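One protein chain is absent from this view; the other protein chains keep their places.
Think of it as A, B, C and D in the order they're written, each chain with its own count starting at 1.
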């Protein structure tokens, strides 16, 4: 039977905690910026402007249908060839934002399209401008309708951010890998990492819950 | 693993890397091949059983062994003190030497010159350990998932130094002839066949195999085939 | 020992697609069934069911698939229950997909106005009929985009199964890249193959959505 | 079977802190036609929604067709097959055509074959004067057309009790008359009916009993003659005063 020994993990807990902090920071920033990209993308996709819609379509389909690993690889190793060179951590953030933006665009678009036409008509009849209608009439119910899907995507983002270690960016997973290389206590490390990721996800879910209660708890229409 | 069980099953499950040329590769038909594969076959032969090769990766090879999914690792596993606490090593059956390489123009002659430089290594590799040990304060070590990514960082100009084995550097030099050269040696590294702790009977047999193969020319022949020279002396003499 | 990137390598990568397909199929099937059950439990009237499903989602959505695979495969072996890698992958992928799809579908079900359920209830439709004919078809309108978004991520996520020994598409690409040092060529090929696998899903989703849009609400 | 179609005893219903129904006692005989009226927000919709358990009640008991609703889950399902309902805001299924809306429940809960269910549906659509809209989606109908679909859909279940929540609100006078005529027919066929409506004409013409609600309480009830001719309650007098 395998003898578990968590000593090496606890001896290096500070390393893992720092990694966890990096993951939180990276994914939080990516969520915020990704939300902005998603909203813009969804607006463009539901707008009447054809070329804009096509452009967003291409962006969404290319990003959604290719692996994140390859996207980040391209951004970090490929872009220097055309003179765009970023530090690993910046490249990781950029790649994550571009990635989550594509998924978010589609999710939010579905939310926007779920708003009954009558709501928009009422906004128009009140003389509200399209921007005001979007901002005050559409956004909140649209986000409410797809909120679980969107927050799931954000949790997924946090978990997949571990891929950034391929370009030597630092995060919780890479801290775990470093520790693994020094101690070879793989099971112990994986167990502790799993628990830490779980706690981070729990933290984010709690945050999403707070946001939901603040904005989306109005009684649903009959 | 239990020697008797292996013998009665008639096969030994060997974990090996398939992404570490020329030690472990996959040939064009997808079959594992390379120095490790040949050693594994020779080992099986000496035990009088069939070798069943299980492809493993750098990060998961030790879990594979410890959880009993494979009986032995012939997986270019460098012998280090930390690893020796987890697994039992045979006598060395292969070796590589590790050095710092870099762009020809870069002036780095000794570890102290690394200060202020950015150097790429494969995470959790021997070169990672080696560079980390000697690098002075102010060195930025970038750890990539594997040698290929680290080399890509070098080729794309994201770093201008790399910790690499002589074997892999040979290949880099073919891709970018003359653009990079060796700066200084880090260490030489011998590799052992690993078994899970408590497999003493198996380990004894493996050790017997390695001793014989080192002296009767079996390993020289395989080494010649894959690396173009006989087994280096530092391997033969190491314990 | 460096190799040129040859047609044999391309074949090797293409052949690896079969594992990607097998793993995806397993994950889709397991996830669809599990996800539906989770979503229904999460929106049910029973407090216990809601709690349990919420806990399930929290755990399996909140931990990385890589870790789940690792712990199921190696963890069970370590405690003396060796498990077939395909079974391990099936278990982990099903748990993972069920949690995500369950959460996505819960949201879509809740977005259907309660008047619809009330009307179906007043018509004496049983719970399964209510769901099957009234609520789920309308929930689908909102669910399609996020579901397809997740499924294409799942296809790509099966690459994590390489940790337990599957040489699927991504892993095959890494192996060839390590032998050839041609990342853009190799990963370009890999990306195109993924695109070929995923793109039809996106197209299907569009068709489906366009069809559902016919019946719009005023 | 008992004589009484619906018996409500001391029913109380709260929305959070808001007392929407206060100690409602009501017995409806088989075949009786009851009209419920009262000011907006007085709890009329809430009352009829408790009868088929769309709104859970906090205390009291409701017995429908001899079956105690509050007792167990399974009863409710059986009772609902016999209780048709027309909602104030229709609640048509937007993803189904008019015909599909009508045949869904007969086919699924009564296992009526499609052909028969469609025949019934077309019959009732004819009766509410929109046979030609059968293949449209609800969003393509005018308000009045939607309301008539809702009525036809409920009738397709051939219920023994019908609950109407302002079934003529979106209709023009002509259609109101059509629908009321349909309802009078149904009444003749012996159907038990509870109808929230402000059509006093209808109340006078077909109701056996008129109930006036205010602030969640049944303030007055009686046969139409007495109700309209000699209202006892101030609030009701006021209310009726506005109509004349």
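A few notes on this one:
Keep in mind that, in the parts below, contacts are C-beta pairs under 8 Å (C-beta built on N, C-alpha and C of every residue); 3 or more make two chains touch, one makes a residue touch a chain.
These figures come from a predicted structure and were not determined experimentally.
Shown chains touched by the hidden chain across the complete assembly: A, D.
Checked against the full complex, the candidates D:117, D:176 or D:195 give a single residue touching the omitted chain, namely D:176. Contact with the omitted chain, checked across A:32, A:122, A:195 or A:211, is made by A:122.
Contact between chain D and the absent chain runs through residues 15, 37-41, 44-45, 88-89, 140-145, 148, 165-166, 169-177, 198, 200, 238-239, 242-243.
On the side of chain A, the interface with the absent chain consists of residues 116, 118-119, 121-122, 124-129, 132, 136-137, 140-141, 144, 216, 218-222, using the contact rule stated above.
Basically, only the chains that are shown with their structure count from here on.
The minimum number of touch steps linking chain C to chain D comes to 1.
The central chain here, found by comparing per-chain C-alpha centres with the mean of all protein C-alpha atoms, is C.
By C-beta pair count, the most extensively touching chains are A-C.
Farthest from chain C in terms of Cα centroid separation is D. Chain centres here are Cα averages; for chain A and chain C they lie 17 Å apart. Inter-chain centre distance (chain B to chain C, centres taken as mean C-alpha positions): 36 Å.
Averaged Cα coordinates give chain B a centre that lies 81 Å from the centre of chain D.
The set of chain D residues touching two or more other chains comprises 89, 91. Counting only residues that touch two or more partner chains, chain A has 2, 73, 77-78, 186-187, 222.
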